[in-house]
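This structure is in structure tokens; I'll ask about it shortly.
The complex is shown incomplete by one protein chain, all other protein chains being positioned as in the whole.
Chain nomenclature is as follows: A, B and C, assigned in order of appearance, with residue numbering initiated at 1 for each chain independently.
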Amino acid sequence: MNIKVLYFARLRERFGVSEEVIELPDSMAMVAMLLDVLRARGGEWAQALAAGQNFRVAVNQDMAAMNSPLEADDEVAIFPPVTGG
Amino acid sequence: MNIKVLYFARLRERFGVSEEVIELPDSMAMVAMLLDVLRARGGEWAQALAAGQNFRVAVNQDMAAMNSPLEADDEVAIFPPVTGG
Amino acid sequence: MKISVQEADFDVGAEISALRAGNPQIGAVASFIGLVRDLNDGSNVAAMTLEHYPAMTHKALTAIVAESETRWALLGCTVIHRVGALFPTDQIVLVAVASSHRADAFAACEFIMDYLKTQAPFWKKEQTPDGERWVESRNSDEAAAGRWG
Partner (left out) sequence: MKISVQEADFDVGAEISALRAGNPQIGAVASFIGLVRDLNDGSNVAAMTLEHYPAMTHKALTAIVAESETRWALLGCTVIHRVGALFPTDQIVLVAVASSHRADAFAACEFIMDYLKTQAPFWKKEQTPDGERWVESRNSDEAAAGRWG
């Protein structure tokens, strides 16, 4: 299944990409598994998304957790803690 | 000594007076004693200023207590709990 | 600090602009506006009169703001309270507080309102279909002021 992935702010700059489509096996239907796929790229991806790093994930524009489920064509956003206001 | 006494809001209306000068013996130099003098008038005065009635006293424009001292020419104000804002 | 007790209405936007003017260290402005409602304690209110103790009101408001400045790091404060005849939807009071950070601005603004409600000598008299009545003080206002210790 295809998942649209967006990056914002510092993470967008570190990865050098703002948006991509990632094809995941249907069995990898959880945020944590998408992150494993990204970390497997190594480099900035492995560092910035390592366990303990401070980042947030939203699924379909709602804040999500590591165990949030994913479905085909979901929009996942990965970004630093927010600093508006 | 002379004490200027002001009344506001519901108490001003009940007493039918907004301002008066009361001559107190120098020895009666405390808010509580001024109130005793007023209560001794009986009627509305005794009722509205009875112990347990809800009113406030200011001396020289600062909130005061029963045992606050009085000096000649002080301005004492007696009024209901405030309701501004 | 700007303190004003006045019959005239006030312009919230202009007051907040003036409070902020010329200080780029201000990161937060918390403000409160109190308004005349057309219904209070179950009765329709056609109008109200705000009586005050002129010699004391300015002094009391100044003392309340000064106390807030000892408790929080403030960069300015405006308090305006109207007196005289007021009608539903009219503005009664404005408290606006500027600070570097929002927690200080919010706390000071609410503190000033809570103290104003129990310490500043204003009294409201409402005109209702049953005649005039003095507004009763609320125990909840005493409790609100008490929580600041």
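The rule we apply is simple: contacts are C-beta pairs under 8 Å (C-beta built on N, C-alpha and C of every residue); 3 or more make two chains touch, one makes a residue touch a chain.
Keep in mind it's a predicted model, so treat the numbers as computed, not measured.
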Name every displayed chain that the left-out chain is in contact with.
A, C
Counting contacts across the full complex, list the positions on subunit C that touch the omitted chain.
11-14, 16, 20, 24-39, 88-89, 100, 102-103, 105-106, 109-110, 113, 140, 144
If you put the missing chain back, which residues of subunit A would it touch?
6, 8-10, 54, 58, 61-63, 75, 77, 79-85
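Basically, only the chains that are shown with their structure count from here on.
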Whole-Å distance, C-alpha centre of subunit A to that of subunit C, is 48
Quick one: subunit B and subunit C, Cα centre-to-centre, how many Å?
26
Where subunit B touches two or more other chains at once, by residue number:
none
